[in-house]
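Excluded from the complex is one protein chain; the other protein chains are retained at their positions.
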Amino acid sequence: MLTNSLALATILFIIGALGVLIRRNAIILFMCIELMLTSVNLAFVALSRSIGIEGQVFVFFVMAVAAAEAAVGLAIVISLFRHYETVDLKNFNLLRW
Amino acid sequence: MIDTLWWIFAGVAVGSALLTITRKNPIASLLCLLVTFVSLAAIFVLLEAHFLAAMQVIVGAGAMLVLFLFVLMLLNLGNDYRADLRGAGWIIAGCAAIGAIGSVVWRAVGGDARALTLEVEGAAMKATPTANAVAAIGQPLYQDFMVEIQLTAVLLLVAVIGAVLLAKKRV
Partner (left out) sequence: MEFFESTSLKLILGAIVLLPLLGFVLNGLTAFRAPERKTIPSVVGPAVMVTAFVLALTVFLRMLGADLHHPIIHSYWSWIPVGNLQIDAALQLDQLSILMTLIITGVGSLIHIFSIGYMKSDPGYARYFAYLNLFVFFMLVLVLGASFPMMFVGWEGVGLCSYLLIGFWFKDREKADAGKKAFIVNRIGDAGFIIAMMLIYANLGTLSFAEVMEAAPAAFVYGGALVTAITLFLFVGATGKSAQIPLYVWLPDAMAGPTPVSALIHAATMVTAGVYLVARAGVLFALAPVTQVVVAGVGVLTALFAATIGLAQYDIKKVLAYSTVSQLGYMFLGVGIGAYSAGVFHLMTHAFFKALLFLGSGAVIHAMHEAFHHTHKDWDAQDMRNMGGLRKYMPITWATMWIATLAIAGVWPFAGFFSKDEIIWLTAASAVGPYAGWYKLYWAVALIAAMLTAFYMTRLMVMTFHGENRSGEKEQKHIHEVPAVMWIPLAVLAVLSVVGGWINVPHAVADLPVLGWLPSSEWLHHWLHPVTAVADEILANGRGPLAEVAPLGGGAGTWAVVSFAIAVTVILIAAKTIGSRTYRPAVESAEPAGFFRVLNRKWYIDELYDTVVVRPVVAISRALWKFVDQGVIDATVNGLGRGARIVGWAGARLQTGQLNTYAFVLIVGVLILLGYIVF
């Protein structure tokens, strides 16, 4: 089951990365990032069965940080929306300068 | 028995993940993600990480996705179904990228996924018995990882303040 779980984690990670690359809606982008983080959690948990409890502890922290990051990120999206009336990433190119 | 369940939940997870990234409607996308999270939680249970399974549902599904939903509703998104997928070029590039990732991982595990067994000496089943799942995590957390806990607490505090400040209409 370890092997299969790692494979599953990889596949979910790949799907999340693909989502980040091809979605234009900022919020959906965030969701795909969460998916990637969760897939990593799965990998940690699968490996902790063999190696030790530290894996699960780490997953705990990952979840905490993911939650915090989601909160702040969404706050940013909201202030962006207030400015530009859209969350379509196609319109945001301030990073160019 | 466990294997069968594992396969079922894995299939559901992958399927709903694929749906997540391809839905036009953001709400539909979010709900698919919810299904993914829940099936992953089930897989955690099968991997005997009960506490984490509960955490996954409570925090991941319960808190984060609800937050996403609130924001979606707040910004009144999800009413228009215009496709917000990027152009064809992007899709092709994306598939190429993930193909590359897959090949890297495949190579990393020696080309034969079934051969992956990671047996550390005498470390089999290091996960403690299911009798006290919370204590299994709680004890190392508060004994060995005390500093990390405190730092995470500070991080959460900062995140809360930041989120509040950013989202205010007037500072």
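Labels A and B are assigned to the chains in the order they are written; within every chain, residues are numbered from 1.
Quick note on the criterion: a residue touches a chain if its C-beta (ideal position, glycine included) is under 8 Å from a C-beta of that chain, and two chains touch if they have at least 3 such contacts.
These numbers come from a predicted model, not from an experiment.
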| item | value |
| --- | --- |
| Selected from B:V12, B:I27, B:A54 or B:I101 as touching the chain missing from the view | B:I101 |
| Touch list for subunit B against the chain that is not drawn | 86, 90, 93-94, 97, 100-101, 104, 107-108 |
| Missing-chain contacts mapped onto subunit A | 17, 20-24, 26, 29, 89-90, 92-97 |
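We take it that only the chains that are shown with their structure count from here on.
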| item | value |
| --- | --- |
| Whole-Å gap separating subunit A and subunit B, where each centre is the average of the chain's CA atoms | 7 |
| Touching residues (chain side subunit A, partner subunit B) in the complex | 1-8, 10-19, 21-25, 27-28, 30-32, 34-35, 38, 41-42, 45-54, 56-57, 59-61, 63-72, 74-79, 81-82, 87-88 |
| For the subunit B and subunit A complex, residues of the former touching the latter | 2-3, 6, 10, 13-14, 17-18, 20-21, 26, 29-30, 33, 36-37, 40, 43-44, 46-49, 51-52, 55-56, 59-60, 63-64, 67-68, 71-72, 74-75, 77, 84-86, 90-91, 93-95, 97-98, 101-102, 105, 109, 113-120, 123-128, 136-137, 140-141, 144-145, 148, 152, 155-156, 158-160, 162-167, 169 |
